[in-house]
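Have a look at the structure below before the remarks.
Only a single protein chain was left out; the remaining protein chains are all shown in position.
To keep things simple, chains are lettered A, B, C, D, E, F and G as they appear, and every chain counts its residues starting from 1.
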Amino acid sequence: MSVEHDIRLDLNRASRIGLDEAILCEGKSLAHLTHILDEAGARGARFLLTRLNAMQHAELEPRHRDALDYDALSRTAIHGEPHPPQDYPEVVVLTAGTSDVPVSREAARTLRYYGVPVKEISDVGVAGLWRLLERVDELRRAPVVITVAGMDAALPTVVGGLTPSVIIGVPTSVGYGVASGGQTALRAMLASCSAGLMVMNIDNGFGAACAALRVLRALRRQP
Amino acid sequence: MSVEHDIRLDLNRASRIGLDEAILCEGKSLAHLTHILDEAGARGARFLLTRLNAMQHAELEPRHRDALDYDALSRTAIHGEPHPPQDYPEVVVLTAGTSDVPVSREAARTLRYYGVPVKEISDVGVAGLWRLLERVDELRRAPVVITVAGMDAALPTVVGGLTPSVIIGVPTSVGYGVASGGQTALRAMLASCSAGLMVMNIDNGFGAACAALRVLRALRRQP
Amino acid sequence: MSVEHDIRLDLNRASRIGLDEAILCEGKSLAHLTHILDEAGARGARFLLTRLNAMQHAELEPRHRDALDYDALSRTAIHGEPHPPQDYPEVVVLTAGTSDVPVSREAARTLRYYGVPVKEISDVGVAGLWRLLERVDELRRAPVVITVAGMDAALPTVVGGLTPSVIIGVPTSVGYGVASGGQTALRAMLASCSAGLMVMNIDNGFGAACAALRVLRALRRQP
Amino acid sequence: MSVEHDIRLDLNRASRIGLDEAILCEGKSLAHLTHILDEAGARGARFLLTRLNAMQHAELEPRHRDALDYDALSRTAIHGEPHPPQDYPEVVVLTAGTSDVPVSREAARTLRYYGVPVKEISDVGVAGLWRLLERVDELRRAPVVITVAGMDAALPTVVGGLTPSVIIGVPTSVGYGVASGGQTALRAMLASCSAGLMVMNIDNGFGAACAALRVLRALRRQP
Amino acid sequence: MSVEHDIRLDLNRASRIGLDEAILCEGKSLAHLTHILDEAGARGARFLLTRLNAMQHAELEPRHRDALDYDALSRTAIHGEPHPPQDYPEVVVLTAGTSDVPVSREAARTLRYYGVPVKEISDVGVAGLWRLLERVDELRRAPVVITVAGMDAALPTVVGGLTPSVIIGVPTSVGYGVASGGQTALRAMLASCSAGLMVMNIDNGFGAACAALRVLRALRRQP
Amino acid sequence: MSVEHDIRLDLNRASRIGLDEAILCEGKSLAHLTHILDEAGARGARFLLTRLNAMQHAELEPRHRDALDYDALSRTAIHGEPHPPQDYPEVVVLTAGTSDVPVSREAARTLRYYGVPVKEISDVGVAGLWRLLERVDELRRAPVVITVAGMDAALPTVVGGLTPSVIIGVPTSVGYGVASGGQTALRAMLASCSAGLMVMNIDNGFGAACAALRVLRALRRQP
Amino acid sequence: MSVEHDIRLDLNRASRIGLDEAILCEGKSLAHLTHILDEAGARGARFLLTRLNAMQHAELEPRHRDALDYDALSRTAIHGEPHPPQDYPEVVVLTAGTSDVPVSREAARTLRYYGVPVKEISDVGVAGLWRLLERVDELRRAPVVITVAGMDAALPTVVGGLTPSVIIGVPTSVGYGVASGGQTALRAMLASCSAGLMVMNIDNGFGAACAALRVLRALRRQP
Partner (left out) sequence: MSVEHDIRLDLNRASRIGLDEAILCEGKSLAHLTHILDEAGARGARFLLTRLNAMQHAELEPRHRDALDYDALSRTAIHGEPHPPQDYPEVVVLTAGTSDVPVSREAARTLRYYGVPVKEISDVGVAGLWRLLERVDELRRAPVVITVAGMDAALPTVVGGLTPSVIIGVPTSVGYGVASGGQTALRAMLASCSAGLMVMNIDNGFGAACAALRVLRALRRQP
């Protein structure tokens, strides 16, 4: 019975698109994770693990746990040394409420893994508008503003009207009832009347960081 | 074959809940509308017709059209004399964009039918925040602010954080794609983190006015 | 690596909109809750915590648990002294069935925190109509009636036709199958033919109380 | 190229389940309808056509139009002689609002086609409860009450608590916004806390009449 | 602080609509259940409890557990003596697959509580059609056939074409993926082309039994 | 301003996957269709056009209309000569009701375009089971049975239990209310308990024919 | 009280449609599973159990566990001897990512149970296109390619354009946010512009294998 290996890491992805292979751990069995970490360890690879929950992390063999820089709040882990600091302008990661921080931290950790300087600003939801208005100058200076918000996700619409920066919206699954696990925040961001707001999947802080990185890379490639 | 009359107006509704019978015209045949206007005309009744589209209005018999004060934009018509002006504080009706005006006008026309003073303020969507911030004092003075917005409906969240007034949100069917005929605006308002925001059905300017009227009546009933 | 504090309480909200900062605890980690209670305790602040489930409550440090007046049924906790009793007319909180009581109790507890007198009336669903009809006079006297119902949520439609009061509908997640976690109750309330019924998010008793408070404040501000 | 006839009437259905073949005309081309009426005319068959809209009816050949007893409001047509009057107790068809009458009339016309006595009662929505309470005795006498309602469809829940009769709920597509073409009325009826309420597809007055007929037939078959 | 009792049993429901009060236990706390059983025990009342899961049952005080005839599969319990056997014709409860039995058993247990004779026939899904065709005579003799099916719920459509009986469809939450917790089975039943099929909420075997009882009562009331 | 030609026909698709390029006409402008037909005419190409509605067809230039074999019922047109008849076994296309014939005819016309023999059998919905049971032998002989059904789509489940043939289900948008434009039929087919039933998009008779062709090609390739 | 046995195995299914009875274990109680295994053991039957989770498996009596060849990853178990190897061409089972392997393994195990040779190829998602392009020849040789993918499920569209084989798509519940438990993958496959792609229910690897088997059987039946 011919069964091939189940896992095929895309290790030359970096040369192709400038992003390392990353491992989405949600739904992966301990056996799969162990196999991945064994292979990666053998080659001394540097990569990121996302959505690795605390229980999955706890079940890893000690030598694998020791090889990871794990952050429980954002459920991210880094295997190997992060990239050295890059000479990029600082990216801002804005968060509407404290419950959104696990997602904004995932974005920030991913950017830092790639050596990108990041400023996190939390709890600036527009129901208390003054908190945001105090930060307009910082927003206007950043090349990219990642805006993380759940519930009605009104924040990126207001931000988009205050700054010419690239705005990336990340809806979160925060909220109950009609918040519907982030579906309302997602739809509100997509329907935003703030021109040029770009949107990621619910809770996808990792993807937002990759998108920001694509922008920063485009900056660098310019003559 | 015993068939009863199809229409049974609730004419003592006013004494019971302080609101006149109103006729939702959408989906009603010309025969039904004619029957209603004949009955009402015979009794000299005062009432409001909502969602009476231009084609329905044009098909009415001339004597019925003449008996109505019709506004095509809001699709409302008034039969008989409106209520005399009441000594109520002015209600504010805010609109995010010009495409939302048919709905805000329905609210304003309903309030004026009941003799309530109204101020309409349009095109103050939060993607251009300065337009709203200029009006904060007016918002804070009004006992009730009806906030009409489509797409992502971020407006009432911001308004709710700026004033202690009663805030009634009316989502509109303005927008395309994920706006989904107003479902996103509706859900965003319901999920709003602005505490105490109350929400009506999509495009229901009439209902918002009735709600405002219930609030004004409660004011008056206080000792 | 510059990371700001994750939590920024909106402590001058009361002066702006007449409502204290409140903490939605669902989804917040123990670390976040502890940080909030530490900060608040240091300043002797008075505030409300909502959706604090029994497990979260049990995990708090004893000194934090001791500082809270916790009610497990409604998952609310009060930090500091509630507001002194206010000279407001009594608000009625109606409930269709006993399973809806956790939500109606959240509304009642929030109102009492603000010093508002409340009467709770339970188990008056319209499948047994006589239970509601006995209470019509009480309903008609109240300036605001908060109506809490799940499943098909027929109660607020009937109530809205019996009284001129301000009616606030709170759908609950009670029920199974097509009840869909409260979506049917929510939609039924929004589609109600009772004019002027205003609606909150599913299970949002806290929001209904804030809305009622906005109404009561408007009463008081009148000359 | 072997293509069979497209239409195969189920003419011995009556002997099998006691209901005649009926033709759902919606979406059928003129050619199909003409073919059906030619075949049926040749055999002198008696049957019902449903959802035959005015345009389809107008396009029929005159001899086919003449052979039909057509009712535009309910979009039903009868071909051949209706069944002779049957000695069944009177079925009640209740309607919440006048906009629901096209559907209730479809139910009533179907029952009359089968010779069943029917009483139609319209405009008894529960936002004006007194209209329904006047009719309780009639409701309690009827073996079957067909309840037709759109929007929030609160009517059948109240009816189900007032009478031991068989209650059949028919949601209608009346309403806008969250009414969602009858989905809210449908879900509200299915989630009703009135025990034993049975529900049909949206706008399916024909099906409700067939269901009522199954009940009446069961009565007759009893020893 | 005036808080009324939370629970108000509708004990004269039987005289009004011929059905006893029943308690939906899902979502009720132990305190609520205990209060209900105490009150009921004091009056020696006979009633049914539905959706009482094994954990809720196990947590009851021993004296309350002893007072109940509990069936874990259907999650039903009977308090007091069931009604004496009634002289009704036998109702058939059909089930498409064994996974649907918890729901069909709820219907059967409810009918037996009311003294109605029941025949349960399981595992007759139409993917193996011969299993159903063997039972056609039994189906045709029954005044009422309750048909319980999940997944695509094709069973009641076929049954409705084989017998003139009253057909009540109960969709179940059996299945995965697009089965969507019974939503597909529900919609398939409502869209069935079998004329006169009536439908209940997902998993609502109790409601189907109450509906069947309304039919049987109508039979008995005939002269 | 460099704008490329908008249309790039995939003319070597046949050599790659054995299927000709086909043109989905829905939503294409007259200009686009004209451009395609001009290009194709110049090369004398043979291809199929699908979802070409009567209005689009009527607006074509006469020389383009003349070059097409158009069938209004199925909205298909053939440009050039169909493929010569192939030595394949006969495919059966089953239809639940006459309203489904536009879709089944699209499948049949596509197969005939490719030279495949087809037998169409209509109006065999399972509410009148005898119509299907008469055809079981034909079903069992066919290598592929395409089953086209709307509403509750119970037909393919029953067919799948009667024959070992390859079964392809095509849901149609026939029906109203919960039929939801074919969503219910689609979901019912996907949730079917008939093992090995494969499903196409709603109304996609063309795709079903292509799938059948892939099966027939696999037969031929076998040694 | 007459209650029939709840379980009725369809043991002559094989002779009718060429597929053995299989047991969907999800949602079945231990008692039901035990009853099935007792009956089957007595007759020495060969059959497959699907969606038997690890907890259900662990709770079985040791003699039943011993009689099963259980695979935890795919949640499948085989009772009795698998079918002897058949002289069929090799079926390819493709998987987009490692998280999809539980579903592809279910398909592979089912095919092997029936003696069909299978090649599994994993981790060839189209975001790293080179992994797929290396395998084109294998894809083009296989009579049937089962393509298993979650999230946006772009894989089968690309595969369908590379090979004339029969393509069966199986969406998986892998992913989060808008992935919606596989609904997006399902809809993307159904809407694919790759002609002739056939689709199964979410996570239904078993069904895909049965569909493949129907195709292989059709091959064999050809003269």
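Quick notes on this structure:
The working rule: a contact is a pair of C-beta atoms (placed from the backbone, for glycine too) under 8 Å apart; a residue touches a chain by one contact, two chains touch by 3 or more.
All of these numbers come straight from a predicted model, not from anything done at the bench.
Note that the absent chain touches A, B, F, G when the full complex is taken as a whole.
Residues of chain A that touch the chain left out of view are 13, 16-19, 22, 89, 143-144, 160-168, 186, 190-191, 195-201, 206-207, 210-215, 217-219, 221-222. Counting over the whole complex, chain G has residues 96-97, 125-129, 151-154, 157-158, 160-162, 175, 177-180, 183-185, 187-195 touching the chain that is not drawn. For chain B, the list of residues touching the undisplayed chain reads 73, 95, 98-99, 101, 108, 112, 118-124, 127-128, 131, 174, 176-179.
To be clear about the criterion, only the chains that are shown with their structure count from here on.
In summary, the chains found to touch both chain B and chain D are C.
Computed centre separation for the pair chain A/chain D is 55 angstrom, with centres defined by C-alpha atoms. Inter-chain centre distance (chain A to chain F, centres taken as mean C-alpha positions): 44 Å. Chain contacts: chain D has residues 13, 127-128, 160-162, 177-179, 183, 186, 190-191, 195, 201 touching two or more partner chains. Every pair of chains meeting the touch criterion is listed here: A-B, A-C, A-G, B-C, B-D, C-D, C-E, D-E, D-F, E-F, E-G, F-G.
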